[in-house]
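First the structure, in the form of structure tokens, and then the observations on it.
What you see is part of a larger complex, with each chain still in position.
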Amino acid sequence: MRSSRLIPSRETGLKLLRIVGFYVAVIALWSLLGRVEVWSPFLFPSPEKVFASLRTNFANGLILDGLQASMQRLVVGYVISFVLGMALGLLTAASKFANETIGGVVLGLQSLPSITWLPLAVLWFGLSETAIIFVVLMGSTFSIAISARAGMRGLPPLLTRAAGTLGATRWQLYRYVVLPAMVPSMVQGMKQGWSFAWRSLMAGELLFVSVGLGHLLDVGRNLNNINMVFAIMLVIIAVGVAVDRLLFGRAEAWVRERWGFAAA
Amino acid sequence: MALIADTGRQGGGRASAASDPEPLLALRHISKHFRTSRQDTLALDDVTLKVRPREFICIVGPSGCGKSTLLNIAAGIDTDYQGEAVFEGAPIRGMAQQRAVVFQEPALFPWLNVRDNVEFGLKLRGVPKEQRREIVDRQLALVNLSRFDRAYIHELSGGMKQRAQLARGLAVEPHVLLMDEPFAALDAQTRDDLQLELQSVWARIGTTVLFVTHNVREAVILGDRVVVMSPSPGRIKKIIDIPLERPRTPDDHAVADLAAAVRYELQNVGAEPEPRYAI
Amino acid sequence: GSDEAAPKGAASPDQPVTLRLGYFPNVTHAQPIVGLANGTFAQELGSNVKIETKTFNAGPSVIEAMFAGAIDASYIGPNPAITGYVQSGGKDVRIIAGATSAGALLIVKADSGITKPSDFAGKRIATPQLGNTQDVAARAWLQKNGLKDKDHGGNVDVRPIANADALALFIKGELQAAWAPEPWATRLILEGNGKVFLDERDLWPNGDFVTTHLIVSAKFLAEHPATVEKLLRAHVKTTQWINENPDQAKQVVNAGIKQVTSAPLPEAVINGAWRNQKTTYDPIASSLRKSADDAFALGYLGEKKPDLANIYALDLLNKVLKELGLKEVSK
């Protein structure tokens, strides 16, 4: 078993070949389209130019610095919105009154695009990191809250009763039963929340000039430098795929292992 | 219908039906209404039942006759009723470790492995780690799950899950074990196995059991007494003594005959067109 | 058949042409608003030319649209015009006339205590956008006065930020100053209790520097020179009319803004803004080059100094000016 992991089997090799082949074909087609100049090369650059821009912006540190700054904001905003979202979700799930009232507000705020928060963010928090993080927060908190609420709503009463007859106090019930039982839906909520947070961050970073991927994208656009825009898009895509595969893919696998298929 | 006379019982420590010491659990004149906007169901109507220490009581009856309702009241899950539910001299006010429940569906925590599930109640009570391990090991051995202590719940078969639930209930050393159709969802073979096992566990540790089922054969194999209930409103129709030697097996002719006797009682409890198919 | 036979570069003048013209609903884009409203554009371009207008919020979108072939000509600020020209490697975007001059001021909060250039040390100044005309002007002016912005190792906090947000922060007191274009400069004064510290006109010879241009795509210029010439004639005539009828022009401009954005400017704002700017057809080429030099010095135009040699195509403008008996402009 172990050896089969270290030495890729024939199937794994073929799979890899197929994937690599596909991407090579995509880039070749792209290159061809770029060469034939079906569209204006100033708006649809060739892969060579995009990769050159990628190289330049990696070399001069812009992308790495931007990536670091963006990830920092994302993590801070995401953690806060996770805590807030969970709290809101639990509150609306636990209290009928809260659900009837705050529940509606949460649902409404969830439908507000990040862009609407920009003026308020600047007004309330000025030219600070807080303003950007506020935009991220508004973008993902409510989505997480809705997931958390659904998760707690779906909690089987059987487990609560089981804990009760085993002597759980109210606090123990939350700590040892409600929270762990919600993990699968929490993972789903976190995944969705991340997606929203990431997009909101890109909007938030347009607020004012600061280091960050969203800002780099804006610079590229303001300079009408489509090579740079594409290069940053590639970076954003890479981050998106990496986070999904590494973080959420693993979390989901773990949930599947622990909670069983049905739950995931 | 012929009730076979008391033909000697194993486990001499058990109180006999004749002498009546202080009951462990006493349900007196219990009535329970379910009121919804549309109707008012009288689920239990003046039900009185006394359970003696170390006794194994089976409750049978058609679907909807109030078996689960009665058990929920005894467990303290349901506290809204008329009448008196007394346990060890004190009124029942809520759920407690002394009255462990084994539910029909496997109510195990899927995020914990078998060992942690069995340990759950002990942990809540703050039992020290060393001691916890010891108790859990003993209980897992009792239900033949020692080899699966690290398995997760979804890796177990239905029978293993009910075994684990039983172990979890037993681990907190309850004074009474309340079981609500614990084997109903199992296939017949696993059910046969578990009936045997429950008998032996009960014989060894001598706890008190209140066992709800609608499987007559099961009731006869397991019970010291079988309580037959009738529906609409839920009432106790008859209590039948089962004076058979243990362990009892499903293919015994004596079991078959007593089952026929219980079935006879059940046949007259009134027509119930649909609930028959409700599981 | 005759289409293909026609020499490349000039379509026959009788051929019907569609001119897709972009502009912003803004006081600095007075000519298209007025010219479209009072019919000068339609009249000069004639029945053979169909005008389609597109209104934009920002310069980069205009350049994207021009690159994409979605518009043929547009009014636009100097910065996007330069970046468009540079990004296309000089192949696209031609400036064919000026439209507005001046209309950029350094406003400080009345209670900020700023009275002389050195007072800006440690203060926060807003500019509209990193590397744009005002941003470059602000930074260059600071350096000339012995100060430096933070990005260049100094202690003045120059913050590029959207005009609307700058106003909000100015009112809130988070900004002590703003180098702003009209009508924002006037709004900063009126709504944010600001006062003029410096009018950018004072920094330029004759007080002239370019704020808005008229550009065309290189392709359209090559294929429809006659149409471009007509557009320029309309542009020049409208410019003259505006300068002769400022009060009427103001009202037409505001009505045009309202029509597009559904919200007119307050009268005080448009009056203030109007005072600070000048409507002209002169592209004031020297100011563009100076601004580009400053931007390059500040490191905003890359490592190689951009070659703006062919950005101007003023022959048609000069032809029109000559026809109308007006003074020609220089590159």
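First chain written, first letter: the chains are A, B and C, and each begins at residue 1.
Please note the rule applied: a contact is a pair of C-beta atoms (placed from the backbone, for glycine too) under 8 Å apart; a residue touches a chain by one contact, two chains touch by 3 or more.
Just so you know, these numbers come straight off a predicted model, no measurement behind them.
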Formula for the entire assembly, written in the chain labels shown:
A x2, B x2, C x1
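Quick note on the criterion: only the chains that are shown with their structure count from here on.
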Have a look at which chains touch which and call the overall pattern line, ring, star, complete or other.
line
In whole angstrom, how far does the Cα centroid of chain A sit from the Cα centroid of chain B?
49
Suppose each chain is reduced to the average of its Cα coordinates; what separation in Å results between chain B and chain C?
86
Touching two or more other chains - residue numbers and ranges from chain A:
none
Which positions in chain C are in touch with at least two other chains?
none
So in the complex, which bits of chain B are touching chain A?
75-77, 94-97, 99-101, 103, 105, 107-112, 120-121, 123-125, 152-154, 168, 172
Which part of chain C faces chain A closely enough to touch in the complex?
59-60, 63-64, 67-69, 80, 83-84, 87-88, 92, 124, 129-131, 159-162, 164-165, 168-169, 172, 174
Please output the residues of chain A touching chain C within their complex, sorted ascending.
39-40, 42-43, 118-119, 122-123, 126-127, 207-209, 219, 221-226
